[in-house]
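A protein chain is absent from this complex, but the other protein chains hold their places.
Think of it as A, B and C in the order they're written, each chain with its own count starting at 1.
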Amino acid sequence: MSSPEPAFDARVDLGRGLVLTNPIGVASGTFGFGFEVEALTGIGHLGAIFSKGTTLHAREGNQPPRIAETAAGLLNSIGLQNPGVEVVVREYAPRWATWPVPVLVNVAGADISEYVAVVERLNGVGGVAGLELNISCPNIAHGLDFASEPGAAARCVTAVRVATDLPLVVKLSPNVTDIAEVARAIEDAGADAVSAVNTYVGMKVSLPSRRPVLAGHGTGGLSGPAIKPLALAAVTKVRRAVRIPVIGIGGIASAADALEFLVAGADAIQVGTANFTNPNVSREIAEGCRAYAEQHGLRSFSELRWPDLDHPGSAPAGSPPD
Amino acid sequence: MSSPEPAFDARVDLGRGLVLTNPIGVASGTFGFGFEVEALTGIGHLGAIFSKGTTLHAREGNQPPRIAETAAGLLNSIGLQNPGVEVVVREYAPRWATWPVPVLVNVAGADISEYVAVVERLNGVGGVAGLELNISCPNIAHGLDFASEPGAAARCVTAVRVATDLPLVVKLSPNVTDIAEVARAIEDAGADAVSAVNTYVGMKVSLPSRRPVLAGHGTGGLSGPAIKPLALAAVTKVRRAVRIPVIGIGGIASAADALEFLVAGADAIQVGTANFTNPNVSREIAEGCRAYAEQHGLRSFSELRWPDLDHPGSAPAGSPPD
Amino acid sequence: MAPANAKALVGESELGRAVDEVARCTALVPLQGNLFEITFRSAEVARRARPGEFAQVEVDSGQIPLLRRPFSFSRADPEAGTVAFYLGAVGVGSRRLRGFAPGDQARLLGPLGRGFTLPARPGRSALVSGGLGAAPFPLLADRLREIGEQMIWLNGARNSAELYPDDLIPPGISEVVQFTEDGSRGRRGLVTAGLRPLLSDLDRIYVCGPNSMLAAVVSLIDESPSDRADRPRVEVSIEAPMGCGFGTCLGCAIPLRPPTAARDPVIGLCCRQGPVMQDSMLDWARLRTQPAHLE
Partner (left out) sequence: MAPANAKALVGESELGRAVDEVARCTALVPLQGNLFEITFRSAEVARRARPGEFAQVEVDSGQIPLLRRPFSFSRADPEAGTVAFYLGAVGVGSRRLRGFAPGDQARLLGPLGRGFTLPARPGRSALVSGGLGAAPFPLLADRLREIGEQMIWLNGARNSAELYPDDLIPPGISEVVQFTEDGSRGRRGLVTAGLRPLLSDLDRIYVCGPNSMLAAVVSLIDESPSDRADRPRVEVSIEAPMGCGFGTCLGCAIPLRPPTAARDPVIGLCCRQGPVMQDSMLDWARLRTQPAHLE
């Protein structure tokens, strides 16, 4: 008997049993805890939801103004406003448990013990499908983010890995000299997957008031189409550095954008800022990617990958810009 | 006798006797060696011209395609195409000597000895008003740019400083974890000024061909309005780190953009990619800045600076992005 | 301690009412100065829009400007299926809309936010507007008229070029008093001067304008001697930069008056708990010190 043409398979295996039905996720901080868009337009089309950054205690966040628009970009300095892990566990997770889409809780902390405490509280909670570690947080002890130095990143990830068996995605900061080195350290420390990238440090200036627009030190994180080329380059570097799945993030606003990240080496993607401008965008992207796969007779999205990338660990010297 | 109201003074002192008549320069690689725009629209309005990157020997540059457009940005991978320092000295410098605008030669090299050799050839050449060191070049010996590590940057700048008395601007790469640290090393090594920033490593993907658009490894340097918020944040960091003049670069396309960099701590600025889309842009910017100064009764552009920046060396902890 | 807005994040407002609709411009009426009124056919949004609520309007399908822009419904005609916005061309988005012609399309997401409270029984209201803050009042006046409310509109602006035009004001308002700071039209001075003598006769005051003007109006009311029981209900429509308009970006933070004596300042979301709020919910001291470039 001749077996039928193998069908298209959109699934993505992030490890430890977490298999997404498709590679389209929504990025932390751009989808709240999922309830707003669930009410507005629905969430059934998603492969995964990454929650707003969650800390041990509730946080008020930063003073306004917190956001400012730039050329094809958005600066934010929200300051990790969130209700704290207790509310997440008691009020949100039970509702997530009824959803058809896995929710990964994005975890932030001021020091390693806070990360571990949040993660321990999330262990075994129904509705929590996994964790995404945001290690681009101020490391009060050392002055720099955990994400900006391989050693610090490894220490943080190791501590969390010991504390949980949940699927563990670690989110990379792009504000570093060598993102590949950090990604390798995170893989070695036991992460199941990495996501790349978080926002780029930026500033908008108000000429009339002769100071930055955002409150406080005036800096924020840049996201949106402006950073897409930077994020694509970062994903390619990370892809060459590690063997675990890579989730691409940065300026994705269309199915073509999402597919470009798959070409650049991502196994899955997250839609961020685009959720703000179009609450239907993740559905449009999921449908558009599926349609592309069918039109092009793909059996898996991994067929899109640029062949040059299939040499893990072999980072080329790379010609830097002029 | 009552002295008259002090007049507006647009001049910028870059050190070692190099005083620009105004803070508006044009960025390396976006103005050739000055001759094209001189022929098209003139150069008399400029404070300074920074030449295309010049190496010891002529370079063909990279294979096409070399440029690609992104959202409000431009990726380039020119590969330092230039005729070599000999042609610059013999054919270009004599013409510069007749210009009313100082020309600083942007110098690139594969190793420290090449930087030194180029600089030595430029010493004492009429028409060469100063140097801008592009240390974001592949360091063949160590694999990373000189600009990505304070120690390497300092070694390169020290060697050049010993070799020349010309005014020495050193150009910073933004693709680093801590630009302030590199800037301080460069100041300590004897630079007269720093310029910030060079391009950000980025990539554009062609979905139809399932590979990057640019040739080779597919990465290039991102410039244009997309990077303006990133460059403003970088300039602010550098401003807090050093006492020497800072020349701001990144996405400047209008007088308001230029003035925003002055608010963010720059003493002068360079117009880059905008020269491609409007060959008159640097004139419009120079005139627009002057008009602003007059309308607002400035005596010097330095009055625009955000007061929070006037604590050299006092980098705040800074709240990183969410 | 969970902050006061933790609940809001779990969707206390009615996002389920909002739709994202492709709307077609049916009219653009240029007014004096940079002002204009733009009307869209958007049947579902028009059917649902209530006074004080807003829509997130996509001004460009490209990437500049990136974000949609929030505009309050100025009129809504459920029968005709149209909504109108009253705008000034002040920046990139509003200037783009100023260039719209009938037939041009834009997506409208709405209705969003919490609007003005309509009284259960008719009484006396003052509508107090500053500049573009007049925007939501035509629709509010329509709905108040339907329930028999007696209304006075204190319509202020810096100068006559920025004043909401008299001939657009809907019928049924017993008195419309104009104020300009430079005296170029109506009375010279601020709307607060007109409001002071009315205070004791009012059941409700609806205020819309720049946050600094809202603060001035609230100060006036707070400082006027009155029985606490007599104090008119005050609702203000406040502004904050908006990323999404529906509660996910947390960008539209506004300072709330802490409900308890807790030390930490409390943050609310303009798009979910506002834009219309009772004056007593807001921390006016902090609102007043917000940087000027937001206005």
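Convention: contacts are C-beta pairs under 8 Å (C-beta built on N, C-alpha and C of every residue); 3 or more make two chains touch, one makes a residue touch a chain.
Quick caveat, the model's predicted, so the values are computed rather than measured.
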Left-out chain, listing which of the shown chains it touches: A, B, C
Touch with the omitted chain, as defined above, among B:Leu74, B:Val170, B:Ile252 or B:Ile285: B:Leu74
Which of A:Val26, A:Ala58, A:Ala71 or A:Ala253 contacts the chain that the document leaves out: A:Ala71
Among B:Thr55, B:Asn134, B:Thr219 or B:Thr273, the residue in touch with the chain that has been omitted: B:Thr273
Hidden partner chain, residues of chain C it touches: 62-64, 92
Chain not shown, touching residues in chain A: 71-72
In chain B, positions touching the absent partner: 29-33, 35-37, 39-41, 52, 57-69, 71-74, 76, 78, 81, 83-84, 86-87, 91-92, 206, 208-209, 211, 213, 215, 224-225, 253, 273, 275-280
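Rule of thumb we're sticking to: only the chains that are shown with their structure count from here on.
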Most centrally placed chain - per-chain CA mean versus overall CA mean: A
Centre-of-Cα separation between chain C and chain A, whole angstrom: 36
For chain B paired with chain C, centre-to-centre distance based on mean C-alpha positions, whole Å: 46
Per-residue overlap in chain B, given as positions that touch at least 2 other chains: 71-72
Numbers and ranges of chain C residues touching at least 2 other chains: 63-64
